[in-house]
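Every protein chain but one is kept in place in this view of the complex.
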Amino acid sequence: MTKTIVITSGKGGVGKTTTSASFAVGLASRGYKTAVIDFDIGLRNLDLIMGCERRVVYDFVNVIRNEANLNQALIRDKHIKDLFILPASQTRDKDALTPEGVAKVLEELSKTFDYIVCDSPAGIERGAHLAMYFADYAIVVTNPEVSSVRDSDRMLGLLTSKTKRAEEGRDPIAEYLLLTRYSPKRVKKGDMLSLTDVNEILAIPLLGVIPESQAVLRASNTGEPVILDEKSDAGQAYSDAVARFLGEEVPHRFIAEKSHWLKRLFRLKEKEAV
Amino acid sequence: MNISDKLTKIIHYFQRSEKTAQLAKDRLQIIIAHERSKRDKPDYLELLQKDILDVIAKYISINKEDVRVEVVEQKEGCSILELNVILPNSADARSL
Partner (left out) sequence: MTVSSLNTDIKTCFTLKANFLPCMVLQLTQFDLELIEQQITSSIRKAPNLFQGSPIVIDLDKINTPDVLNFAKLKCILISNGMMPIGVRGGTRQQQEAAIIDGLPLLPSKLNVIEKDKPKTPNASSAFSKVVTTPIRSGMQVYAKESDLIVTAAVSPGAELFADGNIHVYGPLRGRALAGVQGNTEARIFCRMLDAELVSIAGYYLTKENMQANVSSDGMIQIILEHNQIRIEAL
């Protein structure tokens, strides 16, 4: 049974595409045939983050409109053999994505894929709505910041009512929280909402905490999803999150402040990072 | 890790960031130039070019760069669809 996951948030710029890319890589690396789809209309991002921007020939809307078939549009990832990308359309027509069209594409993908990751655009308009409509799982990406938390809460409200599962009275979408751009240092100072603060307000199971990391920018610069940067904290955090999603018990590694690198540099013994 | 290893790590860290920014710049320049050239064209040109290439390729051995489709704006307000095909020497033409 194919599992469809939507990566959503409401608020823009919190890390949806970064998460979609890394999550898809994480799943495919473990042998699951995975497709990651960019649901934005008019602005293409996923292809850049995945590093396949120069190989885009056909896109999501081309397939919906039968201007190309799925095999022509799907781009095989150069790092992971089981990973395929379906880029967004650059078309100006906002009505290009239709529920029927999206359903058709997802159904076709379901025949051969184990996981479909839907990268939602920001907001609550058509693209965002269609990205979540057919999902079985939702990863709500949230920054520890007031407007992000409120927008995520709003999104959770929509996930309980405006999805196919809700409309058909089936089991509700399984919701997960992914807290991104977390800085334990600032939380300790009292400058940033803590994990417990956010968890208390949103009250959904926590999938992972991704620390604020310079590796993320480097990853988008190079077009290599940050999960592939195994030395980076963000990369490892994403790896842990994928493991948790697949049912493994993984302790959260990046929620406590780590000791300053200078302190560690001049210490003769290596101190274990908490 | 001893001190010299850590120092190497620091230097390497800074070098790495510079390198990725340069790579990002290179990628952006290519993709934006490509997208700008597409922006003013009607959407179908790309597909039209590919279809024409496919048809010609059935008869003659030809590369993607040898086919160019463009919309040219005329002064009188109308546009012309211009198609340029560079054919190879007759010796290269595939026999049916």
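Lettered A and B in written order, each chain numbered from 1.
Basically, a residue touches a chain if its C-beta (ideal position, glycine included) is under 8 Å from a C-beta of that chain, and two chains touch if they have at least 3 such contacts.
The structure displayed is predicted, hence computed values, not measured ones.
In the full complex, the chain left out of view touches A. For the options A:E67, A:D114 or A:D153, the residue in contact with the chain missing from this view is A:D153.
Summarising the interface, chain A meets the missing chain with residues 150, 153-154, 156-158, 160-161, 201, 203.
The working rule: only the chains that are shown with their structure count from here on.
Separation between the centroids of chain A and chain B, computed from CA atoms only, is 29 Å.
Those residues of chain A lying in contact with chain B across their complex are 48, 53-54, 57, 67, 90-91, 214, 217-218, 220-223, 265, 270. Residues 1, 3, 6, 16-17, 20-21, 23-24, 27, 30-31, 34-35, 38, 43, 47, 50 of chain B are the ones touching chain A in the complex.
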